[in-house]
Structures are given as structure tokens and as C-alpha cells.
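Removed: one protein chain of the complex. Kept in place: all other protein chains.
In order of appearance the chains are A and B, and numbering begins at 1 in each one.
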Amino acid sequence: MEHHLLFQPDDWTPLAWILGAPLFGAFFNGVFGKRLGKNAVRTMAVAVMAVSFAAALYTFLQLHEFRHGLEAAMGAAASHGGVKEGAELTEPTRFTWLAWKWLSMPSADGGGRLGIDAKFMVDELSGVMMLVVTGVGFLIHVYSTSYMAKDPSYHRFFAYLNLFIFAMLVLILGANMPLLFVGWEGVGLCSYLLIGFWFDKEANAAAGRKAFIANRIGDVGMLGGMFLLAYYAGALDWTGITHGSQGLLQPITLYQAADPAKSITVSAATLTGLALLLGCTGKSAQIPLYVWLPDAMAGPTPVSALIHAATMVTSGLYLIARLNVVFTFSPFAMAVVASVGAATALFAATIGLVQNDIKKVLAYSTVSQLGYMFLGVGTGAFAMGFFHVFTHAFFKAALFLGSGSVIHAMHARIHDDVKSQDMRLMGGLKKYMPWTYFSMGAATLAIAGMPLFSGFFSKDGILFHAYANRVVHPFKHTAEHIVELCKTNPKMPACGAAEQQLAAYWEAPRWLGPTLFTVGVIAAALTAFYMFRLMFMTFWGEFKGWKVDSAAPLALDPFANEEPLVDEPEAHEAHAHGEQAHDEEHGHEEHGHHHEDLATPAAPPAEAPWTMALPVAILAVFAVFAGFLYAEPLRIEPLGHWLDPVFHHVNMVSVHLKEGAEQLEKPLMVPGVLAFLIGSGIAYLWYVKGEGKTPAELAAAWPRLHRAALNKWYVDELYDATIIEGTDALADGAALMDTWVVDGILAKLTSAIASGLGAVLRAFQNGVVHVYAAGIAIGALGLFVFFGRPHADVATTKAGEQFTIEATPGLGYEYKWDLGDGKADQQYTTGEAALKRSITVKQDETKKVKLTVKNAFGREVVREVQIRNPKPAPTSSALGLPGAPGGQ
Amino acid sequence: MNAIPIPAFLVVAAILFGIGAVGFLVRRNVLVALMSIELMLNAVNVTFVAFNRLHADAHVGQLFAFFNIAVAAAEAAVGLAIVLSFFRLRRTVRSDAGDLLKN
Partner (left out) sequence: MNPALLMFQKLWPALAAGTVGAFVPRRSSRVERLGIALAAAACVLFVTLLWPDTVVEAVKVPNAERFPHLLSWLVFIPLVGAGLMLFAPRQAARTVQWLALGIMGVELLATLVLFRLTPVEGKYWLEESSPWITTFGIRYHLALDGFSYWLIVLSSVLTPIATYVSFGSVKTRQKDFAIAFLVLQGAMVGSLLAIDLFLFYVMWELMLVPMYLLIGVFGSADRVRAAIKFFLYTMAGSLMMLVAILYVVLKYRALTGELSWDLPDLERLNFPLVTQRWLFWGFAIAFLIKVPMFPVHTWLPDAHTNAPTGGSIILAAVMLKLGAYGYIRFAMGLFPHAAHVYGATLAGIAVVGGVLYGALCALKQSDFKRLIAYSSVAHLGYVMLGIFARNPASMEGAVLQMVNHGVSTGALFLLVGVIYDRRHTRDLAEFGGLAKVMPWYAAVFLVVTFSSIGLPGTNGFVGEWLIMSGAFLSKGTLGQWGRSQAMGAALGVILGAVYMLTVVQKVFFGPLDNPKNRRLPDLTRREGIALAPLVVLIFVIGLFPRIFTEPMHITIEPWVRDFNARVEVPPVEQPTVSPKPASPAPALGGE
């Protein structure tokens, strides 16, 4: 261990290049891009990505080499010590770079400081992720140079895209939670900006806002998770969390305000895990926060590929993998993660079955695949889940970029944003776009789980582990061990406690694994079906785009009466308006291009330029072969081995294979392969052989079911009706309350009282002399009445046991005292001396004093006073303070 | 000689004062109001003179009665002057026409 720390390179500045290059590009393009023109923007954007990728590659190789050296050293040490196979790294290898000290906050008790630095770190996990982000990012940048070529806001697009890469890299490389959160929100921001990139359409802007807000809901979970980590683990940086993670096993009591007896006690790890999961469901589009992702397809297609398929949406996975120790401390949280994943995988797949918008299909497919990843990490197969991130990045990026090429081609033909994404208008494109066809075909085979393709290995790995893994509380084994010992030696002191604890450790029920597996397999079949449906509808058969007149409503729509294609006048107008605005701003270049195409309506859809086709092809190649990085059934596992140190602790302590599960590895592959065959087979039968008749019949047979699936099971409507309407109602209530209650009572009522009083008083100040005179008369009368009566008021002062009673003087008053001592005054007396009397009252004694007063009119009044001298009360120190005894 | 008892004077004075006070409070004619004030002052004069009988050597009561008569005369003169100018301004002698303070 020692040399491990000694040789830790602590200032790995190439990270500055990886991060700095995209940031510089974003700044440069954002500020100067418009002035410098498209060529400069293009060059800059791609160049910074190349720099970033190169630096990332260099870092990765160095990391690899360094780790290799470590392993060799450890191997040597181990063999020296006589142990043969001990050359296993138990901690990730890290390169770090401290940029500057960002924040330093006093810790909970105010004693220490919790330093939160702008510190970046690359280890095995973030190294792979960083390569994916910069690599796929680079390809997508190249692709975008052509895809966006005609857009007037070219510079803005690349500025956002570069900024996104920067934020994503901060997310991945940040060495602590808050820094990850910076990236987390940063990618959310870029996603917001890019979804709403064509902001002059209301729908796009709304989709961007929806995405941001859905993510914000998740962020509350993130914040809560971070606070819990800071409190219980005492740190927020990755190493600190790992070291302090034992603190997360403390129990937390969730008070139930209504019935405190029903309070629930959970471990801090469970709460942390669930809170962070909420954040992850937002970013990684899982139930219940997935709704933003399909809408996010309003952004340009490269954005969908980069952000909403390959990188940003996987950051939730990255977080869970990164905090694997925290999550595995709570088997319950893990089970929730897995269940959420499985449910999402199935749910999104059912929606994907019937969508007609090519990007919507891919969007739901992404949601579904992310569900698989959650299923993987939730069952403790962190490396496998992460591997699916890796393969998914390739095949989904390829699919999205390919669909982008298709849309590009269709748009050149149809000139309508909505229609050019409708698969019912495509078909037969393989003739025109062979490169795209083959690339997308390869990616489809990968995602559908064709054996030996990348998706097959990752997906089946996840399914196997979902079935076979068992996540246990980290102390469970110890407890089991003690209980085991107790059987032979029942007199051990810890026995009772251990048995109790063993019962208290939660573990997922036995049926959960098989259930998750089954759900996963069904979703896999659905995946194969909708992906092949997409391929067949798009590339096979006849090209239907010839018959489309962009202005006329669609005739060939099989479900025309069910879901009219969006061709409402306002949508059309909005588009036309947008075009017009473009023209206004950007002269006539676009205009010319527009008319040219209209003039030759029969122009066939064309293959994308090489800058677009090549990246797709490269990604497709990876999609095919990347599986061999972690082909568990074939025991080719370089990636698994590479990631092992990151998950070493967890694999040792918390995650285990069920007994006898090793033998099931091969048999359990069969359902997966079958799912692929069935799904793709049915798609072939229905869409190629049957030319889409069966689905139409099915839809006609169950119209409501079909419509519900088409409308995404009305989840958006449900959210609208509950959460959004609810918030709206609350806001309405608050606004009304502010106007009528708060302002009403405080401002209006107060001023009403004041002005009412004023009105009453004003009535007397009317300038009529008689009213004033009446006032004088009434006042004089009042005084007369008052002074006509004698008043016997007394004040008592105490000095020890001596009490002095003093009567108030008055006009012509005469006094007669009776102090209760038998020497009562017989005559009235006047003067100073008559005013005061002294009396001695012992402790706990009460005396009566009688005073008779006569005034000038001879009227008398009698007043009796009791004088008590109580015992001094016990000194109560904290009046009313909680815990202190109250005063008497 | 059998003098009239003092309380009788006081009763008369009180009645006079009451008439004056009520008259002042009730009537709106400024002239009547002035006259009511005179009435009240005179009621006070009567009490002064009556009480003077108790301290026959002092003459303080008589003295005060004369002062009062002088003050009443001055007051009547000033009051009438005000009434005159008020009448010139407002063409009325009703006192509630003089509530200009209000506006």
C-alpha cells in the first residue's frame, strides 16, 4: 500500500488540456464565432475536440502504463512474500490535478473545514468514460459540421456543443461530489440550450424547459444525497467518501409527525442511496423522471446522439458506479435501483413499439437501454452495467447519427420538420443511402442483441447478473459467521446481538432476481422488435417519399383517423415564419437553396456527405466489435479486469453470486438469444413479409390500447394533471393569498382601521363651535363625577419584613387607618403623616389593612388590602427554556 | 331680618346657568349664543354675590362680580364685532355656517 501512495502522481496537468480545450472552444466560438465565419468555427470546434481527445488518450495510456507498473511491482512483492496470486489491485489508480481551491466550508460542528476544491481526478472508471466522451464527442462534432452547415446560428451550436463536452468532462473528472454537481448541472444547462436551439418554435423552448425542470427535481435528490454524505461520511470527495463510508451505516429515524410511534428507522446509506437515485432518475431518464428525454428530441439530431444517448444520460450510471460503496451498503437501495431500471426498460420499450417518429423510437429505446444499465448496477454488476454504457454509447450514437442522415435526406426532399422524421414516409432508403444503411444495420444488430455483437455481451451479462447476483449488507457475513460459531459455542457473548442484527439486515427477496431477469428478457424481445421495425420501415420496401406533397395532408397514413400527423396550420406557419426570420437575418444564401430543391421535386434522397457517413461508420464498427472488451461468456474480459480495482471492495464484501449460479451462465443465455430471434423474426414477418398489415389489424382490433401506447400511456397527461396542475394550483393559492390575505389583512385592514378611526374623529372636528362646546361640557361633567367620589388607592413597598403602605393623596381627603392591630383610628386625619403607615409582616403571614377615605364632599370609601409575605420561590434559572423547570 | 337663605340664590343661579348652557349648546343663532353666555356669566355673578354674604367683611365676591360684569361687557363687544363681520361674510348669523376649519 505504501508505495501506492508514494507514487501517486498528484499534479497531472494534461487534465487541464482535456478540460480546457473544449472550454476555450466554447468561449471562442461563442464570442467571436459570428464574426469569424463558419470555417473558423468548424476548425476551432473540431480542433479543440481533437486536442481534448488526444490528451485523454495520452492520459489513459499513461494511466494504463502506470497501473501496469504497479501491478508488476505488486506481483513481484507478492511472489517475493511467497504468495503467488496476490497481484490484485485493491484501490483504483488515480491521476489528480488540483486546479484551485474552490470552496471551503466549516464542517458540521464548526471545528474543522470541509475543503471542496476544483480538483480533478482520473482513474480506471473515469478514464474509460472520458475516452468515450471525447471520442464519441469528436466524431459527433465532425458529423455536425455538415449536418448543421446551413444553420445561421452555426457558431452558437458549436459553442454549446463544446461547452457541453467541457461540462461532461467536469462531471466525469471532478474529484468530489460538488464538482460532479457542477458538471451535472452544466450538462443540464447545455442540454437545455441545445434542446431549445431552434428557440423560435414554442415547442422546442418548452421541451428545453421541461428537461431542465425534470432534472432540477432530481437535483433536489442530489443535494439531499450530498448533505447526507457530508454529514455521515464526513467528506465529499471520492476518496473521503470511501474512507468515511462506515458512517453511513448509522441509523436515521424518520419521524412521522402524526404518529411518532410509527417512525421508521433506516440506515443513512439507504437514504443517501435513494436520494442520489432520484437525481440519477432525472439525469438518466428513468421512471419517474424520464418524461423529458423523448421531448428532448426537439433538439438537432447530433445533440440527441451526443447528449441524449451517448453521454449525458449515462451520468447517473456513472455516479452510481462511482459511489458503488455507498450504494452497496444498502441492499434495499440497490434493489430499488434494479427495480427502477427493469421497470423503465420494459415500460419504455412498450412505448417504443408503436412510435412512428424515427427519433422518438430511438429516444424510447435509449430510455429502455438506460433501464438495463440501472438493472445492471442495481444488481451489483457494476462493471457490466458500465460496460453497457460503453457499448450503448457506440450503437446508439451510430443509430442517432444515422437517423440524422436519414432525416437530412428526407428534409431535402420534403421540407417539413415533422414529416421528414416520420418513418411511414420513408422506406427503401437502403438503395439511396447504403453507407448509412449498413452502419445503422450493424448498430441495430448490436442493440437487438445479435450474438457476438457488442450489445449481446453487455445485455446478456446484465441479465445474467440480474438473475444470479445477491447483494448483502456488508456486515452480514460477519454476523453470519458469528451465528455459525454460536451453534458450536453458544456461550459466546456476542451471540444474541449477532442473531438480532442478522435478522435486521435486509436482503432482496428470492423472487426478485428471476423477476428482474424475466422483465429484462421481455424488454429485450421488444427491443429487437422495434429496432428491426425501424430498420424495415426506413430502409426496406418502397420509398414512399415520392408521393408526399409537403403542403397536402397525408393520404397513405394507415391510422389517419387515429392520430393525424402533425400538420396543423400553426405548426406549418411557425416553421414558415422561422424560415422567414432566418432569411431576414441571413441574406439569401439559404433562400436560394430552398428554391432550388423545390424546383426539382423529384430529386432522390441522397447519401450523406462523408463527414456525416464516416463517423457513423466508425461508430458502427465499434458497435460491432466493442463487445470483445468484456465478453464474459468467452472469458475475454480486459475491461472487466481494468475496472476491477474500482469495484474491488464491493465485489469482495457485498456482491456475491448465488450458490450454484456459475453453472447457469450458459443456459441463461438462451432466453436472451431467443428474445432476439423472436423480436426480430416478428418484425420481419410483419413489416417485410406482411408489409405492415398485421400491425394495422392489431391496432384496429385494440384501438384504445394502441392509442394509449402511441400516447406514451398518457404519462405526460398524468403528470400534467397531478404535479403540474398541483403546483399551479398551489401557486394560484399563494398568489391569491398574497393579494387578499397577507396584503389584505396587513396592509388593507390596518389602513382601514386607521382611516375608520380617522373618520370617527373627523366627525368631531367639524368646525361647529357648538360641538366643541358640548365636548367641553361633557368633559367637565366627567371630571365632576370623578372628583365627586373618593378614591382609596394604595401602593405597598417591601423592605424585608417591613411593609410600607402609602395612600394616594386627593382633594380634601381625610384618612382613617385600621392596621388590624386593634389600634384603629377613630378620627379622620389629614396631612403628610396620614398618608403612610408601616406594618411588619412575618414570613408566610398575611395581614389585613383597612383604609377609609373621606373626600371634601363627605363621601366615604373603604378599601381593604391583604399583605402577604410569601416564602421566596426556588430560583428557576431558565424561564421557559426547554429542559429547565418552569417558574411557579 | 329674615334673609332669603343662600341655597335659594344658588338654585336660581343654577337654573340660570343651566338655561344659559343649554341655550348655548342648542341654539345656532350666534346672537342667542352670546346672550346665553351672558346668562351664564350672570348666574356666576349671582353665586358670587350670594356667597359674599358668608364673608360679609371681605367683599371679594362683590369685587369678582364687578370684574365679571366688565369681562362680560368686553366679551359682548368683541363678540358682537365678530358677529358683525361674520354676517358680512356669510350673510347669516347661524353659527354652523362658520365651520370653515373643516375645509
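What we mean here is this: a residue touches a chain if its C-beta (ideal position, glycine included) is under 8 Å from a C-beta of that chain, and two chains touch if they have at least 3 such contacts.
Model, not experiment: these values are computed from the prediction.
Contacts of the undisplayed chain with the visible chains, over the whole complex, involve A.
Contact with the omitted chain, checked across A:Glu124, A:Asp219 or A:Asp357, is made by A:Asp219.
Within the set A:Trp17, A:Phe66, A:Tyr231 or A:Tyr505, the residue that contacts the chain not displayed is A:Tyr231. The missing chain, though absent from the display, is touched by one residue of A:Tyr58, A:Phe199, A:Trp610 or A:Phe857; that residue is A:Phe199.
Considering the whole complex, the residue from A:Asp732, A:Asp821 or A:Glu845 that touches the absent chain is A:Asp732.
Note on the undisplayed chain: of the listed residues A:Gly37, A:Pro106 or A:Pro870, the one touching it is A:Pro106. Taking the complete complex into account, residues 35, 100-110, 118, 178, 181-182, 184-186, 189, 192, 196, 199-202, 204-206, 208-209, 212-213, 216-217, 219-220, 223-224, 226-227, 230-231, 255, 574, 577-578, 581, 585, 727-728, 730-735, 738, 742-743, 746-747, 875-881, 884 of chain A touch the chain not shown.
The rule is short, and it goes like this: only the chains that are shown with their structure count from here on.
Across the interface of their complex, chain A is touched by residues 21, 24-26, 28, 33, 95-96, 98-102 of chain B.
Residues of chain A that touch chain B in their complex: 765-770, 773-774, 777.
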